[in-house]
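A single protein chain has been removed from this complex, and every other one stays in its place.
Chain IDs A, B and C follow the sequence of writing; residue 1 opens each chain.
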Amino acid sequence: MDFKDTPEEAKFRAEIREWLRKNAPKGKRPGGAWTGSLIGEDSLKFHKDWQKKLYEGGWAAVAWPKEYGGRGASLMEQVIFYEEMARACAPSVVNVIGIALVGPVLIGHGTEEQKQRFLKPILSGDMIWSQGFSEPNAGSDLASLSTRAVLEGDHFVVNGQKVWTSFGTIADWILLLVRTDPSAPKHRGISCLLVDLHSPGVTIRPLVQMTGDAEFSEVFFDNVRVPQQNLVGALNDGWSIAIATLMHERGGVAVAIQVQIEQVLSSLFDLARRTGKNGRSAMEDPRIRQELARCYAEVQIARWNGYRSLTKIVKDGMPGPEGSFGKVFWTELNQRMQELALNLSGVFGLVPSGDPLTVDSGRWVYGYLRSRGNTIEGGTSEIQRNIVAERVLGLPKG
Amino acid sequence: MDFKDTPEEAKFRAEIREWLRKNAPKGKRPGGAWTGSLIGEDSLKFHKDWQKKLYEGGWAAVAWPKEYGGRGASLMEQVIFYEEMARACAPSVVNVIGIALVGPVLIGHGTEEQKQRFLKPILSGDMIWSQGFSEPNAGSDLASLSTRAVLEGDHFVVNGQKVWTSFGTIADWILLLVRTDPSAPKHRGISCLLVDLHSPGVTIRPLVQMTGDAEFSEVFFDNVRVPQQNLVGALNDGWSIAIATLMHERGGVAVAIQVQIEQVLSSLFDLARRTGKNGRSAMEDPRIRQELARCYAEVQIARWNGYRSLTKIVKDGMPGPEGSFGKVFWTELNQRMQELALNLSGVFGLVPSGDPLTVDSGRWVYGYLRSRGNTIEGGTSEIQRNIVAERVLGLPKG
Amino acid sequence: MNFDLSDEQKMLQESARSCLAKEFPVTTTRKAAESLTGYPEELWKKMADLGWLGLALPESYGGLGLGFVDLAVVLEEMGRELTPGPFFSTVVLAGLTLADAGSAEQKKLWLPRIASGGAKGTFAWVERSGEWDGGALVTAARRAGGKYVLNGTKYFVTYAHVADFILCLARTGKALTVFLVDAKAPGVKVEPMAIMDSSRRVSKVEFRNVAVGPRDVVGKPGAGAPIAEGVLSRACVAMAAEMAGGAQRVLEMSIEYAKARVQFGKPIGSYQAIKHKCSNMILEVESARSAAYYSAWANQEGSPDVVEVSSIAKAYASEAYRKVTGEAIQLHGGIGFTWEHPLHLYFRRAKFSELMFGDPAFHRERMLRAVEKSAA
Partner (left out) sequence: MNFDLSDEQKMLQESARSCLAKEFPVTTTRKAAESLTGYPEELWKKMADLGWLGLALPESYGGLGLGFVDLAVVLEEMGRELTPGPFFSTVVLAGLTLADAGSAEQKKLWLPRIASGGAKGTFAWVERSGEWDGGALVTAARRAGGKYVLNGTKYFVTYAHVADFILCLARTGKALTVFLVDAKAPGVKVEPMAIMDSSRRVSKVEFRNVAVGPRDVVGKPGAGAPIAEGVLSRACVAMAAEMAGGAQRVLEMSIEYAKARVQFGKPIGSYQAIKHKCSNMILEVESARSAAYYSAWANQEGSPDVVEVSSIAKAYASEAYRKVTGEAIQLHGGIGFTWEHPLHLYFRRAKFSELMFGDPAFHRERMLRAVEKSAA
């Protein structure tokens, strides 16, 4: 047990820190600084430029093998990378689905041709990717998806609808799950396709969420023709690839998430220090202190759970039980932090961004609303709890 | 909408108040004053004497029809009766199962002979009753009970085991649910018998609960012979009687419960006023004030829910939705109040009765432990929530 | 003892429900909420025609002379559909305050016009400190000759942008006084504010050297504290009734969805996790309703526990509403997180209602002080 960097880790940390010191953008940024929003031309360009810089420095995808333009970074080095990115307040990459999901899927399951064609533009941010998994009737029960792909000659013809497609409005390509064998049991008839969103027959409709933003889209496929060579892995073997992808999503995201909730905590404390409550600083109110302390403690515990999980993955290739409830832990904790922050300012806390009276540029109003999505997207808390009960604790299926 | 007594209600209130003023026992009582414990000879005699006095005054069972020795009191009058009993700090009746459950069952379903034989000694407390429903493998799923009764000539022969039998150690008789037709669907083969606990073949073993007391028993039946005329209602029709009985239990108990939780609240406030915390009264600690206020508010709300439910029962013969979650509401609220009371005294709060340092004669230590049983006995909170979801909200059965 | 609505109240409830749900459902009024005034004018006319505006005002001033319980019935229905408009501000905050504490002249001038839909009012309370305790207020009225000169800035004044008059709680020396100010008077500046709850409009109101005559004092000079206490209690009860209605509607949507939405081959409502969630929701909704109506009755009867029970209702109902709307979004999954689905409007309203007129902690403290005072 040791929480200090090894010499190799320290070296890696020094290297990225130095690079960021020289290269991380300084000064005012376009768009909502706290949302990392990609909405708007300016903001998209800003993030694309940053990704290009990361790419040129060799930092766009530290986890990818060196041969594909990554650094073959160990999990601990990835943690360090995210920690240093956060420390430098560096913007996030624009092509997160491409880098965290599509790249690893192609590296693992793609043909040589697919790797040659897609990996480099993913890294450079020249080809933005989205993910097409959920459908209106296939949410928690993802495997019941019904978007069809029928092989006609050397093309698949795709029909159906996807929903909650992230980056749909700015993406060039989509990683799509489709049903290719409707007669097989539901997990067995699914395939994984790479689809150009500029193809004829694709309609993208922004899906406005309760925050008022449209991070997601609905994507409609009407006789869209997809070349056969865009199939990833074997025909009807898409479910295992999807599961691996979701695993990637959870693993990769977990590290970045911890950094984010530490930033939320730190902003929450800043806010409490600045806020008056009953004639003194909210930081002196015994009731609020208890709530702040509770948040502080749980953020640390989330970090320690993460450390345990990482250690386990490094040693055994998979997380222990403490890794299985990470999403439930941080999403519910984040909801409580957002709520506490809103409450600190009383009714003034409800003034959104745009109004001169808004608190912290409206980040808490936004965060309060946005945080409700976290316990739904990427597997609801209910599904997460079922998974823990059945897979980790071995309780019988209902 | 009106929360004042009607003239008739006011008259009834004045009458019972006056009678209690003259007759309620004064001075020190045997046994644990706060548990209403019946354990120990002294305590049992004290409570039996009190019941006799109530009986002589015509107050032993106000809800029973006049012809059977009751007062035919309306539901509102029953509420008033309980309120005034509480106001006078009068002891509870000893034969609560007899009066609240067995009596109404016999009045509703018993033969004339059964009424003649049992009702009077139930009222006077000369014949103490217990209830034999639950079994080791039939808890939440009560209808799966397996205690058998086989008719041989003019007697039933009973074999099996009951558990969580209240008043088992002091009772003379038991209201027993038995399986009389093992081949019928599980709800259809159950009958209801009146069994003398002094019969040969009955073994009663006190069941010590986590408080250290034995309020309940295990009762074993080994070829116990029960005369055929002790069958209540029709053969194999016991389930509907059991359900009616449990309804009685819940309805009758609800009124008395409200009085009890108001007493807990009041004692909790007393304790807070007396307790020092960080150099001042706990009553001045803003954090504790919030918790006390929360308890206070919820006790009032429980009362208002109860009023709504009573109004609905009086008008329509059955409670509205607000009556369906009463048990979940008060049992969970009571657990929080017991916990808060313990915490108020810090580690000294854990000194049980008997030690000179104990707080309030150990009532909070006892109550903290005992309150864990409330969310289990008489239908667990989980079962209660299922019932609300399915019967009140109409959600489909799992 | 009788905790039920009368037959007349049940008729009122039915007619309000059918009017609001059919003619002004949330699905259509949410567009109006984005308009200049923030509500459809025909809705306001309809309310006047149905007699709702004068429901709880004295018959002698053109009202129907009914009680706060009747008002709660209507407010609960408005809560169900997030009915926008200045009903709460005009009737509960302004009308009942004048009926309770206004001079005969003030009543005669304003109450009949309120009842007929011809005038709108509101109440200006909270300031930049965000605190609801009267002691924290700094807006002050200085005596100058036979008049008062009012200076200060109020925030979150509901529907001030359409109000004809504003009741303003201000400091007169150490004491507080309520003034009736013409919204068009020189020096009064009303500026709409953005808030998270898009179904309700609030404004910042600046009073700069506004001259007010002694006849514009509501009640007596220096008697503002007890009047404000009454305003706060009534606001609590009215909001609790609205919240109970909103939470009930959200529960109904959730039950409906839980029965219809199929995942893994079964309606999601057949899963125990959803059942228990719904079961907790109804417990909170019904409890909020009990508290709203009990406290409405207490206000109507001038019961001595008014302060205590009003604060219980506000604190409980707002936590219940917040939890129920949050759970409802979770239960609906993705669809509940969309802009299109009305759930988030309820979720936003719940948070606004929780913090407006004092958060639950404030009301628990207020309640406990009232309990201690009555015990002493």
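Basically, contacts are C-beta pairs under 8 Å (C-beta built on N, C-alpha and C of every residue); 3 or more make two chains touch, one makes a residue touch a chain.
Computed from a predicted structure; not experimentally measured.
> Given the contact definition stated above, which residue among B:Gln114, B:Ser134 or B:Gln161 touches the chain not shown here?
Within the whole complex, the residue contacting the unshown chain is B:Ser134.
> If the hidden chain were put back, which of A:Lys22, A:His198, A:Arg280 or A:Lys397 would touch it?
Touches the omitted chain: A:Lys397.
> So that we can see where the missing chain sits, which residues of chain B does it touch?
134, 137, 139-141, 144, 163-164, 207-210, 212, 276, 278-279, 287, 342-343, 345-352, 354-355, 357-358, 365, 368-369, 372-373, 375-377, 380-382, 385, 398
> Of the residues in chain C, which ones touch the absent chain?
Missing-chain contacts on chain C: residues 271-273, 275-276.
> Hey, which chain A residues sit against the chain that's not shown?
Against the left-out chain, chain A lists 1-6, 9, 76, 79, 286, 289-290, 292-294, 296-298, 300-301, 304-305, 307-308, 310-312, 315, 320-322, 324-325, 328-329, 382, 384-386, 388-390, 392-398.
Throughout what follows, only the chains that are shown with their structure count from here on.
> So which stretches of chain A touch two or more other chains?
If we look for residues of chain A contacting two or more partner chains, we find 287, 398.
> Which residue numbers or ranges of chain C touch two or more of the other chains?
Expected reply: 271, 274, 361.
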